[in-house]
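Single-structure report; data block below.
Shown here: the complex without one of its protein chains, the others still in place.
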Amino acid sequence: MHASELITEILRVLAAGLLLISFAMLSGRRTQQLITLFAWQGALLFVSTCLVAYSSGLTEMYYSAALTLLLKVIALPWILHRLIKRLGAQSDSEQLVNVPMTMLAGLVLVIFAFGLAQPISSMATTITRHTLGIALAVILLAFLMMITRRKAVTQVIGFLAMENGLFLAATSATYGMPMVIELGIALDVLVGVFILGIFFFQIREQFDSLDLHNLESLKED
Amino acid sequence: MRAISFVRQFVEAALAIAIAPLFTGWIAQCRAWLQNRSAPPLLQPYRMLRKLFLKDVALATGASALFRATPYVLFGTMVLAAAIIPSIVTDLPLARVADSIALVGLFATARVFLSLAAMDIGTAFGTLGARREMMIGFLAEPALLMVLFNAFLLYGSTSLPSLVDGYRAHLSVIDPSVIFAALAFVMVALAENARIPIDNPSTHLELTMIHEAMLLEYSARHLALVEWASSLKLFNYACIGFALFLPWGIATHGADGAGALLIAIAALIGKLTIAGAALALIESLSAKLRIFRAPEYLAMAFLLAVLGLLVHLLVGA
Partner (left out) sequence: MANTLAVHDLRFMLFLVAAWMMLGFAGFLRPHSTRFVARLLFPTGSLLCLGIALLAGLFLASGQAAQVVVLPLGLPDLPFHIRLDVLSGFFLLLLGVAGTGISTFAAGYFRSGEGTAPALLGLGYHLFLASMAMVILADDAYLFMVAWETMALSSYFLVTSRHRIPEIRRAGFLYLIMAHVGAVCILLSFGVLQGGSWQFTFDAMRAAHFTPFWATTAFLLALLGFGAKAGLVPMHVWLPEAHPAAPSPVSAMMSGLMLKTAIYGMLRISFDLLSVRFWQWGALLLALGLFSALFGAIFAAVQTDMKRLLAYSSIENVGLIFTAIGLSILFETSNMHLFAALALTAALVHSLNHALFKSLLFLTTGSVLHATKQRSLGKLGGLIRRMPWVASLALIGTLSIAGLPPLNGFVSEWLLLQSFLFTPQLPHAFLNMLIPLGAAALALTFALAAYVMVKFYGVIFLGQPREASLVNAHDANWLERLGLIWLAVGCVTIGAFPQLALLAVAPVTGKLIGQTVRLSSTVWWIAPIAREQASYSGLILLAGILSVVAITFICVRLLAHGRIRRTDAWDCGYPWQTSRMQDTAEGFGQPIRHMFGTFFRMDRNLPSPSDTAPRYRVYIEDRLWRAIYLPIARGVQKLADWIGILQGGRLSIYLLYSFLTLLALLVFVL
């Protein structure tokens, strides 16, 4: 078998794995479990970026792969773990509304994403063009996850997962964004997490809980 | 030529009947080891069966003929299924009798008979178990069918021998959809065989039991046949899983001499050993779900299988 064919096959498997993790996150109840899943998603992303870099011979991609490894597999999960430990929210779990229905909505989103990606991926020339649909689906699923959750930490994880999807979309459509933009996004994400972390403490101090449901009382009647 | 394939057919069915309780025994042993208990001997299920066959049947007064016939029907369907599933050879005369969809139907027949028998005496537990079993069944069956659809998309057949032969022809790297399908299959197999996240095979706790609740009225040889049929069912599921996802070693059409047959048997035993250990591991690591969570679990299996189909249609094409 040809090496590039093999790589394409592996990339597809990895992309499918990413989608699988997205669904697992959609149905996961425990915060800690979600962070682990997020780290795994980063790891898969790292491997797939490395493979794309290898097959396309772009050195830049190796940098962005390394960035993924550092930020999404090591740094952010560590920060989040620390955060929930400090917040005392390790064993937090939330009541989900009707998991099967959410999953069904997720399925429909997947179909929609693929339908959307079809024209774009038929124009792209990258070896990862088939995974564009999956990348879009990962973004939409992360969005869905943010909608269905009420805890602050899980919202942040959803946000980060969405960024993963964006990254995958960029690599699959055009072999990644320019390095400057990527660095900028990485920094944004990092800063975003810090700021949100500070928000968590504020929220908890105000309401004695991290349930965003409490924020509803802030609106004017 | 034809005669030899009938001999193979007979060997395969006999092997399935013979080693199915061994497989159950092996799982029990692994579980005990993992849970730091002293393990029962490997041959414990056989002793159990022997003991049961020698006892007198205590039959409830109101029991009808349906109740007494059901153990035989269960055993019959399971043996037939074992004969149809290509566990060591694919060139079987009976293999064309039912493709994998018909096999699902055959399992459903067994399930319906068992549920009806459980309702026959009219005790609270029997009907409760029957209801729960049918609930698990109607959620698990679609998931299993979707897994089979997935296999059809990959290899263009729903007949298990053709799938195994076809796998040889393709032998590519794993298609992404296979991951989803395999996960869904494992989830369904656990649920269908009354294994831990759904049901606990080693408990008689009234509020949670499903499979055992249906067997409460059975005794002696009837119970022996039902238990044997259950272990055959587990064995059959394992063999379907091997045929779908790990078909290495099965003697395919045209390459099934005595040597290949021996390799196939060795491969089967090897795969069963690993699968049994893995099953015990899953069972030891996970907690039993509340019965209300069971639909959620099976819906997940179902959606995974459908997702596999979609991924195949969209990425694989």
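Points to keep in mind about this one:
Each chain carries a letter (A and B) given by its place in the written order, and its residues are counted from 1.
In the analysis below, a residue touches a chain if its C-beta (ideal position, glycine included) is under 8 Å from a C-beta of that chain, and two chains touch if they have at least 3 such contacts.
Note that the structure is predicted; figures quoted are calculated from it, not measured.
The chain that is not drawn here is touched, among residues B:Phe23, B:Phe149 or B:Phe180, by B:Phe149. In the complete assembly, the contact with the undisplayed chain comes from B:Leu80, out of B:Ile19, B:Met48, B:Leu80 or B:Ile196. For the chain left out of this panel, the touching residue among B:Cys30, B:Ala181 or B:Leu216 is B:Leu216. Only one of B:Ser162, B:Ser231 or B:Thr252 touches the chain withheld from this view, namely B:Ser162. Among the residues A:Leu6, A:Val47, A:Leu70 or A:Leu107, only A:Leu107 touches the chain that is left out of the figure. Across B:Ile4, B:Ala18 or B:Leu54, the residue that sits in touch with the chain not pictured is B:Leu54. The set of subunit A residues touching the chain not shown comprises 107, 111, 114-115, 118. The omitted chain makes contact with subunit B at the following residues, 53-54, 56-62, 64, 66, 69, 72-73, 75-77, 79-80, 83, 94, 96-99, 101-102, 105-106, 108-109, 111-112, 115-116, 119-125, 127-128, 130-132, 134-135, 137-139, 141-142, 145-146, 149, 152-153, 156-159, 162, 206, 216-217, 221, 225, 292, 295, 302, 305-306, 309-310, 313-314.
As a working rule, only the chains that are shown with their structure count from here on.
Note on chain placement: the centre of subunit A and the centre of subunit B lie 37 Å apart, centres being C-alpha means. Across the complex, subunit A is touched by residues 172-177, 179-180, 183, 295-296, 299-300, 303-304, 306-307, 310-311, 314-316 of subunit B.
Contact residues of subunit A toward subunit B in the complex are 1, 6, 9-10, 12-13, 15-17, 19-20, 23, 27, 99-100, 103-104, 106-107, 110-111, 114, 130-131, 133-134.
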